[in-house]
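Each chain you see keeps its place in the complex, though not every chain is here.
Per-chain residue numbering starts at 1, and chain names A and B are given in the order in which the chains are listed.
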């Protein structure tokens, strides 16, 4: 009985309880299907990260999106 | 002076300040006793995870517990 541990980091972007439940179910199914792990021994932890704490392109994510949108318009 | 780093992920289940302090003290003592590390160089970070963000058995933890309780009754 060993326990694959899955940690998902996503931006705090309004993922609903249902979506997070679907992530948990989906990730568990992949480990069961691919590595034949037991569902009850498969753990998934979701970390939701505030936009100002997630950096991409050297910018906080909200600022990165603001500039990308401005460039796009 | 090197720093063992301990990260504990637990479900956000009402662990009190005293219990978390006891976790910090206990984990530090283990590293001091087993690997002779200095207490001031031993760092423990506790992540408390919302029940809907912790998946087990393909379900969010609160749902997993609800079903286990229903099955148990």
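One rule holds in what follows: contacts are C-beta pairs under 8 Å (C-beta built on N, C-alpha and C of every residue); 3 or more make two chains touch, one makes a residue touch a chain.
Quick caveat: nothing in here was measured; it's all calculated off a predicted structure.
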{"item": "Complete-assembly copy number [criterion: all chains share one sequence; 2 shown]", "value": "6"}
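Basically, only the chains that are shown with their structure count from here on.
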{"item": "Separation of mean Cα positions, chain B and chain A [Å, integer]", "value": "21"}
{"item": "Complex contacts: residues of chain A adjacent to chain B", "value": "6, 17, 20-21, 23-25, 27-29, 39-40, 42-48"}
{"item": "Touching residues (chain side chain B, partner chain A) in the complex", "value": "9, 47, 49, 52-60, 63"}
